[in-house]
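Here's the structure, in structure tokens; my notes come after.
What you see is the complex with one protein chain gone and the rest in place.
As written, the chain order gives the labels A and B, with residue 1 at the start of each chain.
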Amino acid sequence: MEEKNVYQPYLMRIAAIIDETPDVKTFRLEFINEEEGKNFKFAAGQFGEYSVFGEGESTFCIASSPTREGYIECTFRKVGRVTKALASREIGDTVGFRGPYGNTFPIDQWKGKSLLFVTGGIALPPLRCVIWNALDLRDNFKDVTIVYGARSVNDLVYKHELEEWGKRGDVKLITTVDPGGETKDWKGEIGFVPTVLEKAAPSSANTIALLCGPPIMIKLTMPVLTKLGFSPDNIFTTLENRMKCGIGKCGRCNVGKYFVCKDGPVFTFAQVNQLPPEY
Amino acid sequence: MQDKIRQKARELLSSGAVKVVIGYGEGTGSRVRALFIQRPEDADRLIMDERCVQNLAVYLTKHEVRAIGKPAIVAKMPVIRSINQLAYEEQFNEGDIAVIGISDSDELVDLPDLTSVREYAAKNPLLLTAEERAELDKLETMTREERWNYWLEELSNCIKCYACRASCPMCYCPRCTVEVNQPQWISVPAHEIGNVEWHIMRAMHLAGRCVNCGECTRACPVKIPLRLLNQRIIADIAVNFGQSEDYALAAFNPNDKEDFIR
Partner (left out) sequence: MIDKKLLQKGSLDELVKKLKSGGTRVFAPVEKGGKVLFDEVDSAAAMARDYVQTTLSAKDVILPRCEEMMRFTTGQGTVTMEKAPDLPPPAVVLGVRPCDARSIAVVNAVYLKDYNDALYKSKIDNTTIVGISCAKCDEYCFCTSVNGSPGDTEGSDILLTEVDGGNYLAEIVTEKGKALAAMAPELFTAAGSEDKAKHLADVKVQFDLKAVEKKLPGVFDGEVWITQSLRCIGCGTCSYVCPACTCFDIQDETDGNRGVRLRCWDSCGFGQFTLHTSGHNPREVQSQRWRQRIMHKFSYQPDQLQVTGCVGCGRCSRACPVDMNILQHIKDIEAQ
């Protein structure tokens, strides 16, 4: 009896490559098997295991919105064996994708609420799927505010989309770079994300916050969000840990009793505060 | 000897000269296990007898142990040789460790500093015993194919647990060659080629450094006679480069034989 091999990736064609920064790329992937593509469904927050056959697999969130069918997108930084191999792929090449794995942002429960996205650097991709998901269903939400920063202008990802979001009348976008990271024609803020957030002081009334970033940014931003009136169960994040199988079997991504790949990667800070610091 | 060690440990800990004494204690059943004595009143847990053979020098490069503070280490001859080699490789400096030396004739040896350790090791060079030579000769008289099959058979039991590496005082690399994946120099899984690559690579990386303590073979859960690989290299180095304290793979001499270039 032949059961489907859960470890068998979908074969994907690289349809587009965007160089976000010198070491960050975005891939748009289409299913080589159109039937698989038609049947493929995912929700914001989920991730996949992306293969370069012969090199291995790497874990990235699905950075595109589930409202856009026919393709998925991922954004990654060139840091190790697999990401270096991925970075050398060309349009038309075949890579693998296993997914969608993990839990999801409960977007349906956020109808009628305002959304505040706070993120930095390469932590924007996991939230980008939610941003586009929300913007594609704009009427479901009240205010949409995005606070996004990076070390320098060069390190900002999705530069074209930032422009797009900035031009939309229905999004409040605040971008910032670290002091010294600005270019001569930089029109955004200059300062660290927590400082800029405090200055912007968005309302916490009936608002869900999504916070994603390096540990230091989280550490400094949490007090600001608390000051603004957000409670930990209204602040969502997505954790990452070393993964291999992505489906709760290889045993390595656990934070305490929870597997980031199965019980996460989406957690509220109320949940995160209960977890041991094993991520 | 046991009492002398306990006395020395008590003194070193009470005076604050060291923060921990690494020695041997009673384990499960008749086993012996490594002990980390931090209080003088616990010194009586230290034992010394013919069962005490684990090479404790492996703990001298562990940051969990170093974090406790300056250690004293109970050191029989193989451990003394390991300490000497580690000092040669600059894994610690003068004053970093205290050595409670024990000679092959079961006498306490005063080794107040690393220079004295080096001198003592030089006076007691690493020599293979007659039994060990006999074991090597048995392999040497096999044909090349017989010997290859012998090792394939032994290594087929290898599960890549890396107990050999973990128990070896000389394997202190923070990132072992097998853990490097850019490029993946040698295979990770426990298949035939992966096992052969691993053991050959490790034996080569130990050439000139191995002190023949046998810990790798004792640690191996499936009792592969790994020691034979290292002993072969020890014997070859003695023949080709002479008995010397210099690190054979890094000490070059214009007079070195070049028979291997054909």
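The criterion applied here is as follows: a contact is a pair of C-beta atoms (placed from the backbone, for glycine too) under 8 Å apart; a residue touches a chain by one contact, two chains touch by 3 or more.
Just so it is clear, the model here is predicted, and its values are computed rather than measured.
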Which displayed chains the unshown chain touches: A, B
Per the touch definition above, residue among B:R6, B:K76, B:R118 or B:R165 touching the missing chain: B:R165
Per the touch definition above, residue among A:E69, A:D108, A:D136 or A:E278 touching the missing chain: A:E278
Positions on subunit B where the hidden chain makes contact: 27-29, 31-36, 54, 58-59, 62-65, 157, 159-163, 165-167, 179, 184, 187-191, 194, 215, 218-219, 221-223
In subunit A, positions touching the absent partner: 1-8, 11, 53-57, 79-80, 83, 89-90, 92-96, 241-242, 244-245, 247-257, 262, 276-279
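Please note the rule applied: only the chains that are shown with their structure count from here on.
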Centroid spacing, where centroids are CA-atom means, of subunit A and subunit B in whole angstrom: 48
Subunit B residues within the subunit A interface of the complex: 181-182, 184
Subunit A to subunit B touching residues, read off their complex: 56, 80-81, 84
